[in-house]
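Working notes, structure below.
Every protein chain but one is kept in place in this view of the complex.
== chain A ==
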Amino acid sequence: MISFSPSEEQALIVDTLKRFAKDRLRSIFREADENGELPADILSKGWELGLVGSSIPEQYGGFGEFSAVTGALALEELAWGDLASALALSAPASFAFAILAAGTEAQREALLPQFSEESFVNATSALIEPRLQFNPRKLQTTATSDGNGYVLNGVKSYVPLANSAEHFLIYAAENGQTQAFIVPAKTVGLSVGEREKLMGVRALEVARITLDNVKVAADAKLGGEAGIDFGRLYARSQVALAALAIGVARGAYEYALDYARNRQTFGEAIGQRQSIAFMLAEMLVEIDGARLMVWEAAWKLDNNQEVTRDALMAKHNADKTVLMVCDRALQILGGHGYIREFPVELWLRNARGFSTFDGLAMV
């Protein structure tokens, strides 16, 4: 029956992450952006909250339920705190959840239990390729069967935590179809390049990786011989990214709202003028609408319904919304919005990235 009220368990998760986001992430995000790195303990602190383990069912060593709706709720809170931290914490999740959603029984049993243990698992995925017309369904990285297994060739971009990763999930085209391959870091032919410098999420370590005749065994292919339904997995990524975008947008909206209440010009608060007030009203409407689209698409994932167009719409709308909201938030702050002492310029830089963050998060 129609309901917009999270379950008790979901409310508890949201509450925990809200506190983590407010107390921890909001106290480090600016310095982390300036320094280009996250404080050493932020990933372990985040990990302790059971972000990944609580989504893995008991049979694979976890202590929770795999739910895209719960995932979307969680990611919104993390991104509200800090997008770079949220994406760093999403790197192992993007690996684990892909295994959980599309892996064979053997792959799940072999790889998932470690994600419920105490220490951070250095796992990541690589989908994006460095070219203007990047299309996740038409990858240039290739996987060719060599009888015993597969040979991977190509270049991947924006790979989070690439330098420290022990496990990679590498997406490549096999006969024109996007498939994913589990590749240990030490595999011959896999090399991690220079760190990439981005406009936003500067605290997130991302790098290019090159695959030069990387040989993996046949059982490294996600989902076994049959492979994966990439569209379904991609929808999980679209929903996750859209949820993160909502979190960023909500943060910027709340900051601008507070500013508009207090900033005085000509003897009254700027929020008392319709030109500002109407912008804020529209920001709220767009954020709420975009969030509900994320929830519905996530719910369809959880209920095994067709979701391709819903995920596309949710992602497209969230991308547009987060950019609009952050730009307006900056505009409401005027000159202050452009200054790095205030957080809004950072959020606008982060917002712009969503149109290109394919595969960096998963629910």
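Everything below uses one rule, namely that a residue touches a chain if its C-beta (ideal position, glycine included) is under 8 Å from a C-beta of that chain, and two chains touch if they have at least 3 such contacts; residues count from 1.
Convention: contacts and distances are computed from a predicted model.
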| item | value |
| --- | --- |
| Record-based protein name (UniProt) of the chain missing from this complex, from "Acetyl-CoA acetyltransferase", "sn-glycerol-3-phosphate transport system permease protein UgpE", "4Fe-4S dicluster domain-containing protein" or "Acryloyl-CoA reductase (NADH)" | "Acryloyl-CoA reductase (NADH)" |
| Residue in contact with the excluded chain [from A:P136, A:G200, A:G223 or A:G337] | A:P136 |
| Candidate in contact with the missing chain, chosen from A:R19, A:R261 or A:R340 | A:R261 |
| Sole contact to the chain not displayed, among A:I13, A:V159 or A:L280 | A:L280 |
| Which of A:K45, A:K215 or A:H316 contacts the chain that the document leaves out | A:H316 |
| Absent chain, residues of chain A that touch it | 1-7, 10, 69, 133-137, 231, 257, 260-261, 268-269, 271-272, 274, 277-278, 280-282, 284-286, 288-290, 292-293, 295-296, 299-300, 303, 308-310, 312-313, 316-317, 355 |
